[in-house]
Structure formats: C-alpha cells, structure tokens
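Only one protein chain is missing; all other protein chains are in place.
Chain IDs A, B and C follow the sequence of writing; residue 1 opens each chain.
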Amino acid sequence: MAEHLRARSVLADAGGEVPRMFGDAAAVRLTEVPPAGAIVLRLDAADASALQQAREALGIQLPLTPNTWHGEGDITVLWQAYDEWLALTADGRQTEMAARLTQALAGRHAAVTDVSDLHAEFLIEGPVGRDLLRKGCAVDLHPRVFGTGHLALTALARVRVVLWQTGDAPAYRLRVERSHARYLWDWLADAGGEFIDG
Amino acid sequence: MLLIPCPWCGARPDSEFSAGGEAHLERPDPDHASDGQWGEYLYFRRNVKGVQRERWLHSHGCRRWFNVVRDTVTHEITAAYPMGESMKETGPGA
Amino acid sequence: MTQPFRIDSGGLINRGKPLTFTFNGKRYTGCEGDTLASALLANGVHLTARSFKYHRPRGIVSAGPEEPCALVRVGTGARVRPNVPATMVELHDGLIAASINCWPGVNFDVGAINNAISGVLPAGFYYKTFMWPAAAWMQYERFIRKAAGLGVTPSFPDPDRYDKRNDHCDVLVIGGGPAGIAAALAAGEAGARVLLVEERAQLGGQLLFRNASIAGQPAREWLAQAESALARLAEVRVVCRATATGYYDHNLVTVLERCTDHVADPAAHLPRQRLWKVRAHRVIVAAGAIERPIVFGNNDLPGVMLAGAAQRYAAQYAVRAGQRAVVFTNNDSGYEAALALAATGVEVAALIDPRERPDCAEAVQAQGIAVMSRHAVIAAAGSKRVQRVTIAPVDATGSKLTGPMQHIACDLVCVSGGWDPAVHLYSQSGGKLVFDGEQHCFVPGAAMQPVRAAGAANGAFFVEDAIEQGRAAALNSDTAAPRRALALQPLWAAPGVPQGAKPFVDLQSDVTAADLALAAREGYVAVEHTKRYTTTGMGVDQGKTGNIIAYGLLGGLTGRTIPEVGTTTFRPPYTPVTIGALAGREIGTSFEPWRRTPVSAWHTAAGAEFEPVGLWRRPMYYPKPGEAMDDAVARECLAVRNGVGMLDASTLGKIEIRGPDALTLLNRLYTNAWNSLAIGRCRYGLMLHEDGMVFDDGVTARLGETHYLMSTTSGGADGVLGWIEDWLQCEWRDLKVHVTPVTAHWATVCVTGPHARDVLTGLASDIDFSGTAFPHMSMRQGQIAGAPARVARVSFTGELSYEIHVPARYGLALWEMLLEAGAAHGITPLGTEALHVLRAEKGFIVVGHETDGTVTPIDLGMQRLVSMNKGDFLGKRGLARADNVRKARKQLVGLLTRDAAVMVPEGSQIVAMENAGRIAQPPVPMLGHVTSSYRSPVLGRSIAMALVADGSNRMGGEVAVVTDGRVVTATLTDPCFYDRQGARLNG
Partner (left out) sequence: MRYSLFSLLANAAGGHRRWPRAWMSPAPKPSYDVVIVGGGGHGLATAYWLAKNHGIRNVAVLERGPIGLGNTGRNTTVVRSNYLCDDSAHLYEHALKLWEGLSQELNFNTMFSQRGVVNLAFTRHELAGMERRAGAMRLNGIDCELLTLADLRRWIPNLNLSRDLRYPVLGGIVQPRGGNARHDAVAWGFARGASALGVDVIENCAVTGMRIEHGRITGVETSRGPIAAGRVGVVAAGHSSVVMDMAGVRLPIQSFPLQALVSEPVKPILHTVVMAGHVHVYLSQSDKGELVIGAARDSYLSYAQRGSFHLIEEQLRALIELFPVFSRLRMMRQWAGIVDCAPDASPIVGLTPVHNLYVNCGWGTGGFKATPGSGWVFAHTIANDAPHPLNRNFTLERFTTGALIDEAAAAGVAH
C-alpha cells in the first residue's frame, strides 16, 4: 500500500496541466497554476497593533485598500473584505505561515485557517484575455480603471471567483472554489473557441 | 439590472448580490414578545413605496452585508453604508 | 440575369458582385450591398406577403426595422428564421427566402376568404361569439389558432452559437447617423471611452441616401472624413450591425450584434449573434426618426411605400421602386423624395399635399412634377399591386373633401405623414416624452437616467442641426442645440375614404380605422384598452409606424388631443431579440456548474448513476453489470450491515468556527445546549428559522478551546453559512467569533460497517482507532499516509462509522487506498440511495425529506434536542406560537405496510382507515403523507416514514396509504426500525 498519498490536480482528467492556447500567436493562453499554500486571515482592520503583528508574522503588509493585492517574495496577500485576507505562499510553507500568524495573533479577535486546497487557480494571459473574461464577468477591466495590482471578487460565468491582475500584457490570475474548477475550465475553453481562427 | 454599490467592492450588477429586505428591523425580546409581536417581526414589513432602507449581501463578492437607500419606484440608489452604522440622514422619507 | 428596376449608376451597391438568391422558389439576382427588399424591388417583386388576419396582398413599405408588412422566412432547415423583415436582411449569395402565413402561396392564398367575410371579423369579434355550446370553444379555438401566428418554428435544434459580452464605456452612442457620429467624435476627442452602435451594416444613417451638404461639404465626403477620424481615436469603438434593443435600470443597455447573419457560409467558431450588456456612464440616443404613413383606402396595397423608403431604395440601392409614382405628403420631406425619385428616372405623376403650397414646391414643379396642393389621396386601387390612386381636394384642415375625386394611374405611392423621433429607448430609460406641438410628434422630455437624445431622435430633422445636437449631447453642454421645425400639417387619415376601400392603421395586425372607431364606441378609449382590444401595435414591429396614427385617430374619435390620449408603454426590445442570444452559451453542459469532489472522475469511471444534490452531483448507486437499481442498492446496504462500505462524503458542508464566543454562537444557532462538549467530542444539532421550523442539521466537533468544526447538509451548506454570517454581521456584531467555509478544502470519505475499524487500523496513521481511545461521537486529528487528517467517529448508518477528512488534493488517493485496504473485507462503495435506506432503517431524518419548512423539532419527536432552559436560541420563540403548540400537529412516525412486500411511493397521501372506502367520492380528509419509503434489505421488508396528524397518539394504529387510486394498509410505529438500542455503533 502507498506510504504517501499522491496529490492530484483538480483538472487531472481534463488536461489542465497543459496550457490551452487560443488564436494565432497565443491571443490568449489559459493555464492551471500548481497549488499554492493558502491561508484565510480574519482580523479587525481597525486594530492597528493586530495589523502590525500580522505584518511581522507574514513579513509583508496586508493590503487595506479594497480590490487590491500586494505581493513580495513568495508571499501574495489578496484583499477579501474589510476584515479578511487571503495569503498565498509557496506550497508547503502554509503550515508554518499559519502557525506564525496564529502565534502572533494569539489572544486577539482573529482567525487563521489553512485553505490551501479550497481553490484551484488559473492563469489567463494574452492580448484578448480581457475579451475572454468579459464574456462572463461584469467588472470593467479596462486599463484605465483596472490594472496590475487590482483585484475583483466577482462572478465569472456562474461562479464566484477572485480575479487579480498580475501583468500588463494583460495577465490575470483567478481562484475558484475547487469543486467549481472543472466547470469554469470548460467554460473558459469554450469561450476561447471564438478566438481560434477558422 | 440594478447596479448595487457595495461599499467596498464598488458598484456591481444585482445578480452578484442577495437582497435582504427592509433594514433596521428590531428583533423583539423573545421572552416578552406576544405572538402578535413575534408575527409582526417575522412577517410584517413596511413595503415602502418610495425611498426605503434595505439590506444587501454581496454574495458573489466580499460576502458582506450592508445597507442601501433605494427608491422602490425609480430604483434610484442614493446611499450605501456598512452594517452597524446608524441610519444616516440620506434622502427624504426613509 | 437582369434586374429590370436597377438603376444603371449610383448607389452604394457593388455591381461587380452579383449575388443569386431564391424567393418563393424563384431565382433572382441582386448585388452586394442589397437587402432582400431592395433586391426584390430591383427585380420588380412587390407582392411579398399576406397580411395577418385578412390575408391581403402586401408589399414592401419601408426600408428599415419599422417594416410592418414584408415579413419573410429566411433560410432553411435548422437555420430558418421565421418572421424577419425583408428590409433588414442583407443579401448574400445563395440566400433562400419565402413568404409566410399564406397557403398555397403568396399569389393565391386560400386565407384571403377572411377578407371577404371581414365584416364579421371586426376588432374583438372573438369576445362576442364562439360561446355556444360552451364545450365547443376548444373546437373553435383550434381553428383560430391555426389561422393565427405568422411563420413556422424551426423543426430542429438551433445549430448556431450565441455569445455574450459585458461592456463599459463613458459614452454609449446609439445610432450612427450624422448626430451619432458627431456625438462619438466630440466625446472621443474629449478623451472619453466611447462605444457607437449602429443597427445597419454601415455608418451614415440618412446621409446614405440624402443629398445633404454639411458646412458646404457633400454629405458623403463628410461621412468619409468622420469615419476615418473615428478610426483614429483609440478609445472609440464603432460596431455596426448592432442594435440597441433595451434600455434598463442604471444605464444598462443591451445591444444585439448580428455577427454572421449576412454571411453565406459563416465560420463555425464564430457566434451567429452576440448580446452586449453595456453599462454606460452616459448614453446618447441618436437613433433617428421613423417616417409616418397617412391612412387612406387600400393603403396596404403593394406599391404603397413610405416616401423616405422609396428615396432610400433609389439613392442607396439604385432601385426604382416603381415606374410611375404619386407622392402624398403633408410635410416638406416628401418634396425631397419626389426630387430624388425624379432624378433616378422615376416618373412622378403628381405630388399631393393637403397643405397650402409650400416654398419647396417650386423646385419640384421645376422638374415638371404636378404639385396638387390642398389635395389628398383618399384611396388606392389595384389587385396585387397599386394601379391607381383616387385623389380629391380637401379643406384647410384636411378633414373634409371639398371637390370631386379624380384618378391617377401609378404603380408606386410614396407617402409621408411626417417623422417620429425614435424615442423608444429614451422612453424605456424612464425619460419622459413631450408632444412637440409644432412638429406634431413626441420628442424626448425630462430624463430619469444619464441619457440625452440628439438629432432626428430629438426632433432635429435637418442635418446640421442634428450634428450640432450630437456634439452638444457629447459635451453635455447646456446650451439648447438648434432645432428648426420641419414644416408639417398633421393628417392622420384622408377623409372621404370610399366604401369598400379599407384604410389600415396597423398594417401588421390588420387594424383599420373602423376598428378604432368600434373600440371608441364600445368604450375602449384608454389608449391601453384600445391597443389591447384592437391589437394595434402588438405585432413584431410593435407599431413603429402605426401607433402614432392610432393615437391621432383615437384623439379625433374621442375629442382629445394627442397628449391627452398619451402613448402606450415603450417596452424592450426595440426590435425582436433572438431567444438563443438571450440564452447565450450557458446552456447544455454549461447550464449550471456541476460541483465535483476529488473523487468524481472515479465515480464516473466506476459506472455510478448520479443524482443532483444542490449543485453537486453525487453517486446514487454503483450498478454492477446486469444489476438494476434495487439490486445494487440492496447489495450496498447489506455490505454496510454485514461488512464495510465506503462513501464519498466530500459534499458535506464544513465551516470552521473560531473565537472566544464560538460557544455562544453555537448555543444560539442550535436548539440544544453545547456547554458541556469536551475538546475532541462531537454533537448533533438542529437549526431552526425564527418561525421555529427546522432548516438544517449536522454534527459539530470541538477541536480546541475556542475552535469548532461545523458540518451541514450537502445542499444546505451555503444557506447555513449565509444564515450565520447574517446574524454575525448584522445582529450579533459584538460576538468575537469568525466563521470560515472550508467545504471543498477537505475530501471526506466515510467508512462504515462492522469492519470499518479493521480497515482503518490497516492504514499508516498515528491515530488510535481503538474503541476506548476513539469513542463514538468524537474527532481525532493526525495523519494518514503522510497527509494531515481529521477523523470523526459519527454514524448516519447506525453502524460503526468513521468520516475521514484529508486535504482535497489527496482525496482520490485516500479513496483508492481505502479500497485497497478494505479489499480483504469486501469494502463496497455505496451511493446516496443506500445511505438513505440505512439511515431510514435507523429512523434518522433527512432535512428536505422529513421536513418541508413547516416541521418543528417537536413534530420530529426530537424534543430532547430542544433545550428550553439554556437561554435564547434562534427559533425558540417561534416554537411557542399558538399553532406550533397545537395538539395533533403532524408528527413523524414509522410506517409498516401490512403486506411487507408492498412499498408505497414517497409523497403518498395518508387517510384514516375509516375513510379508506371513500376515495372514490372525494373530498377525503387527509392525515399526512409519506416522507421516505424504501425496501430494507436487512429487514427483508418495506419501511417508510411519514408525517401524520396526531401521529404520536396513533402509534400502533392503522392508516390507509393512498397511491394512484390504490389503498395500502399500514401500521404506525416508531420511526426507528433497526437496532433501536444503538448497540451496533458503540464498541
């Protein structure tokens, strides 16, 4: 019997490891991102010292502006609500990260939960990425109002996603509840079909 | 489709939200409320024609509840404010 | 092939690109740039349709979306489009079209009998007859239905693809005529993000056929320059073949883009149509104006056409709509049309104008056209095409004949009764309409949303005014843009229409002036009543040309002004929108997400039958080859009772609860008391809404001092989370507790059966599974084969059971490992159906089966789970309401059929034994219904649960279960049928 349980991708049976390309010159490219360590942090943003503790434990400032994210080194923190953040780190580091945070925030009105397997993460890049997303997403992604560093919690197709822009090409990442991932992947692949030159 | 101004995420189509009905309802003291008062609390709403304060949940976004001041005839929204904030004097009637 | 009515030069068609098409089985040729209508006219085809009610011959009336008559079927097979206006069908090679609503054909149509008996078919005739005998209506109706309707629905599923697109802009400009172009240019140059949508294939609006000059420049030159200026602006997007169809709240405008309808062989990957949902900061409606007809006798004959349309056919499409025309106009625009026609070689026999002679008559007369002022066309004649008109002199108001009639031979009548701004979208936005007493049309008034109208849509009928208005609207400038009036004297209908010549108001719905008069006589005078009684404006064209005339005539009939009559409500869509486009891509497999667990693919491969649970898809059972459902379920059940089974329970809702007030929260949410729960132990709880009714249940484990893990039903997880967050965020803001949903983070496998422990002890794990170390209703954390794991010993089957949670990425591996580890014990995967049988044997409830939102814990016999002395909890007060403490409420019971082999269907009604004989003579009082019903393999008989009035006092008594007219006798018992002492899950 196996000594160690083998991890599987949520798209294991849909070929998610292989990037999907649509259009000549990769007008848009869709990839499943390997799992990251992820922590949900709940904290009162009005509690300045708690914020300070969290910052020290993470080594990075929590974004306090709604709809933004902030990354340094291998840590990215996504704003989720006025009292909630999603901290991403390299896979395997989450337990330690959670422990650090838990310890730093002990005795405060805060909660740290490992959610590394709660979501799947996709990368969408290429010049028509915006056109692909706007088929199912009502957020205005025009560069005048949404650029690298921005984030949106919104509905894409029929599911809730966390969508954030990581590059001007543009490049977006999105996280979706794992049980919805396959649906969203298929939806994106179908939507991308239009950009394949006939 | 209404544009609901989430105080945090910004304005989004109402399909991203759940409507929570009239805001600032008082829950009567359960130990002292009569059946009549409890029934009022459960079922009776002002059903305002005009400007009303109501609750919305950004269910597909930040998952937070907040209050909105909206005209139920024109659908115009004049204010949105977080839960726990008292009724601001925003607009007539309400 | 010749196109006899094609003009040799001019126009915007490409003579070098001839296109072949078929109409009513006959082949014709047209040119690139034609519409089906212009190509038909080029070939001299005027008879294109039969009317809705009277099956009268009809032709082409307009050159746009307002077309009331020339509706045709386009395409064949699965790609057919049943009722489209020929005026909006761009010609492509091989296009096939045909007339609709006529049999055997458009030339000879049997339905025309209706025209002969039209005397007994006035407006609303069906309200007055077909009532005897009462039962015969269904027969009458069959005929009426056959006669009604227009085209035929395609017989096959739609092969095309439809897409959607969300869009945003600072300024949305609707309409690409001069006003819209000017608006887009001005806004774009000011730096705004602009979207300009134009319904037709190219920009230009009326400039495409009007001989206008703009600031001394010929219109087409201005247009070309403007188009290239637009193209240079990076943030201005122009989309043609895109109709703004609906204006909704908060400046949401829907736009239907027709991507491939005009292409002979569209590429398969492209959508046929795309629905845009545009959220604009500001909207400028520059949709132009629609020409208004004038009613006269037989004004529906083919060859009677709007003057502007004839002009457009001549100038844009290089088609002569006739050889000898009469122009009938009450305003100056008809003069321009007359000149344009004459310039293309149409003989204009006369220009008839009820007004005194206007200045513009001079130029017309100079072309040798007779201008007959103070005259009106009172009727047309001809069989399938107009052959002549009858004209007569009229008084100054146009309401009386003042002299003898005379006839003029012609094959084309060009009518202009004025222009109506296309205010549809403006009105849909909530904007008010006001009646312009000078131009006699409705124009936009006060706005309710950030929207302005410009150009002809705003009553500016002169190009330079329109451009000025477009610019002003774009810059949001307050200075009122100019609007010179178009000289016009209103004339809705010609007076003195001869007997027998029907004057039509709504050509599509076959509503005549007499119908309106009848409606008025019978009191249907409110404009909305008139509409509904006569069906005016209720056709595919939504009365774009007819409605205003109906208002005018109705005003006259009832002594009201047009503003007093008012308009009917403008509703979306402006022009009809394909249902497929509204549905979009989220159909079929994309209809709704299938939520998948980490083991889903394995279940599929194993041949499971699935059932939906919320958005999840759970294996219901795993049939082996040759096994029916019952066999498979029985096998799975017995495996659990006698050996061991395993179930994918990943769908169970899971919520982490942390904080010093976690315990307070649980005490308020659940009906029972939570104070004494030790760390590492679990407890079952019920949740009630504030009315006292059960809405979810589940087991919560205490993992730490202030840390709990709550589980919920699979379908109820979102509801429970929402419920908790609602209370925490809105009411109990002082509670120091956080809840975090983690359902999909964990894969959960439930191992259940007497051999469950044997299977688990075979795993590489640091958890001690022994009965003493790990008692029933407790949870342990540790690891299994290197993965972090939480294991709960809880049971829904009544057997020794463990729920093993590992991070989702390991879910499939865990499943496979358990299969392997359990192989020696014959471990059997089981689906939800077996689980339900097993839990029913134990009398455990399932929320949604045993509850339906009207059931309290007391009704379920679970009073021991309701702690009345722990303080308040949600639903406590509700439980005490008068009806909830009523005796003899419906209560949960077990049911054993007298014949153990008989199984009653779930949902069956239950009546008292003494009423069993009465079921043939209803009404029969009912006692309750069967909530769950199964064949129990271990008991070898059927079992059921039911909610029965006063059930707890009827225990041991018999009731009659009524199923499909049969009566089954059953005894009421305790709902627990198996191992009542619970011996099997302890130890």
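Throughout what follows, contacts are C-beta pairs under 8 Å (C-beta built on N, C-alpha and C of every residue); 3 or more make two chains touch, one makes a residue touch a chain.
Nothing here was measured: the structure is a model prediction, and the numbers come from that model.
Every shown chain touched by the omitted chain in the complete complex is listed here: B, C.
Contact with the omitted chain, checked across C:216, C:626 or C:923, is made by C:923. In the complete complex, the residue from C:154, C:680, C:722 or C:957 that touches the missing chain is C:154. Touching the chain that is not shown, out of C:540, C:634, C:666 or C:710: C:540 (per the contact rule at the top).
Remark: the residues of chain C touching the chain excluded from display are 52, 79-83, 119-120, 122, 125-132, 134, 137-138, 141, 144-146, 148-158, 160, 162, 246, 248-249, 252, 254, 277, 514, 518, 521-524, 526, 528-529, 532-533, 535, 538-540, 542, 569, 571-573, 576-580, 582-584, 586-589, 591-592, 594, 611-612, 691-692, 848-849, 852-854, 878, 881-884, 886, 905-909, 911, 919, 922-926, 929, 962-965.
Seen from chain B, the chain kept out of the figure touches residues 1-2, 13-15, 18-19, 21-22, 35-36, 39-40, 42-49, 52, 54, 70, 72-75.
The rule we apply is simple: only the chains that are shown with their structure count from here on.
Contact count check for B-C and A-C (C-beta pairs in contact): higher for A-C. Chain A and chain C, compared by their mean Cα positions, are separated by 33 Å.
Centre-to-centre separation between chain B and chain C, using Cα means, comes to 27 Å. Annotation for chain C: residues touching 2 or more other chains are 277, 279.
Chain contacts: chain A has residues 138 touching two or more partner chains. Against chain C, the residues of chain B that register as touching in their complex are 1-3, 13, 18, 20, 27, 30-31, 33, 35, 38-39, 41-42, 55, 57, 59, 63-65, 74-75, 77, 83-84.
Chain contact summary for the complex, chain A toward chain B: residues 66-67, 80-82, 84, 138-139, 152-155, 160.
Taken together, the chain B residues at the contact with chain A in this complex read 8-10, 12-13, 15-16, 58-64, 82.
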